[in-house]
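Below is one structure, written out as structure tokens; comments come after it.
Only one protein chain is missing; all other protein chains are in place.
For chain A:
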Amino acid sequence: MEGKTIISVGIDIGTSTTKFVVSHLKYAKVSNHFSLPRYEIVERNVVYESPMYSTPLKGKRDEIDLETLVGWLEDQYQKAGVDIRDVKSGAVIITGETATKKNAESILHYLAEKSGDFVVAIAGASLEALLAGKGSGAFSRSKEVKGIIANLDIGGGTANVVLFQRGKVLGTITYHVGGRLIELSQNGEITFISPSIQSWLDSKNYRLYINQKISFTEIQQIVQQMCNDMLDSLTGQQPIRSDDSLIHSTSFQVIPPIDEVMISGGIGRLLEEEAPKTIYDTAIYGDVGPLLAHEVVKAIEKCSLKLIKATQTSRATVIGAGMQSTEISGATIHVASSRLPIRNLPIMMIELDHHQINNRDYVYKQIKQAMMDWKQYIQEDQELPFAICMKGIFHCSYSVLKEIAKILFLLYEKNFPNHSIIVVICEDDIAKAFGQLLVLQSKNKVDIISIDQVIVEQGDYIDIGETINQSMVPVVVKTLAFTKS
């Protein structure tokens, strides 16, 4: 299979460490000569991994030191031998507690812009969980086994859990469980307690304070309780409640039964080391990490879940971000190339019932309603570009498709007169036909981007990159953090 390569980077700015990887994504034609062209990313290889770098913070540790971080990144690009202009895709992700730092968002977008042509900004616990699960090897394992596999990516501040089954994402849940939530000195003095674990500590009647001296047994008991509570929740013994102080956010109301577990993140890496037996061993990194790693394993074994070794641990998220965030669209699409790349488009859904699709009034009503709802939803920001996801227009005839395009354009022009672009996303292979109908409708008054074979949901954001091989575009779909139940 002859293929071409896209250079992709991943940057993970975590609670305790920042990591950087460069990977090569090889895409190739997977269709035969007699079909419509179809390309896929057939190989994803990491070609450079940075050393672990302590995330530089300043002020009262509530701000990221951008200058130092940028300096380090520039150095890394040089070491990797990559020219920023050659980078065609990738993602910058701010994870765990770092995401709550004062300047997190502006830094994220600044770095995304500066790191290459189509490097996107990603934040949010659920995306973090997903990318970690893809980077750790849990996602590919789920395609080989029958049961549900959970990836627990446990870092300094949070435990991000994603559940996969047969290559599908079932959902994510994030807990306030992490190695750096409580920090210790090697003589057993507490040096830091994260505000995010405070309410759980209170609810369990653990009264900890800074400079308090704590014994190994005491801290072990606390960490053990933390792990047991998380596992009770994951195995469904403790139902999900919105006032559960250990849960950060979740997409699940009920968690389906899990068969296998993988642990990635910094805690996953600590599993390779020996279990600490004294407070001195525990605090070797100045926090409870080593203890947490071994207590999580005990809690998992207690629930008789099968623990599978992750292929990547502390670098799972950055590898996920660098290698797994980018997909490519179908190869028969219509794009106004001059408008690409286009970033951070929220998704507006238009769902049409297949049985009523021939009914012009019904289609008109549905599209109008969707646009009305959208306008209400984005009230303040009417100029904000967005992407329309059309569902249910697959098996329809060309004349029906034409009618739908006509209605869509008419209503779009009426409701969003200041927009100079229409972006449409379809699941099935139909974007070229739909795109050309919109082009003919619009009479070149607005630019049309119509892509397919990309799956998005309400609440997602999408980034669309520049055309590759004159026929398709790279896309990154970002599912936003789920709210607490």
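Operating definition for what follows: a residue touches a chain if its C-beta (ideal position, glycine included) is under 8 Å from a C-beta of that chain, and two chains touch if they have at least 3 such contacts; residues count from 1.
One rule holds for everything that comes next: contacts and distances are computed from a predicted model.
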Identity of the absent chain, which is to be given by its UniProt protein name, from "phosphoenolpyruvate--glycerone phosphotransferase", "Spermidine/putrescine transport system permease protein", "ABC transporter ATP-binding protein" or "Ethanolamine ammonia-lyase small subunit": "Ethanolamine ammonia-lyase small subunit"
Candidate in contact with the missing chain, chosen from A:Pro37, A:Pro56, A:Gly286 or A:Pro385: A:Pro37
Residue among A:Ile407, A:Ala433, A:Val456 or A:Val476 that touches the chain left out of view: A:Ala433
Where the unshown chain meets chain A, residue by residue: 33-37, 146, 165-166, 332, 394-395, 397-399, 401-402, 428-433, 435-437, 439-440, 471
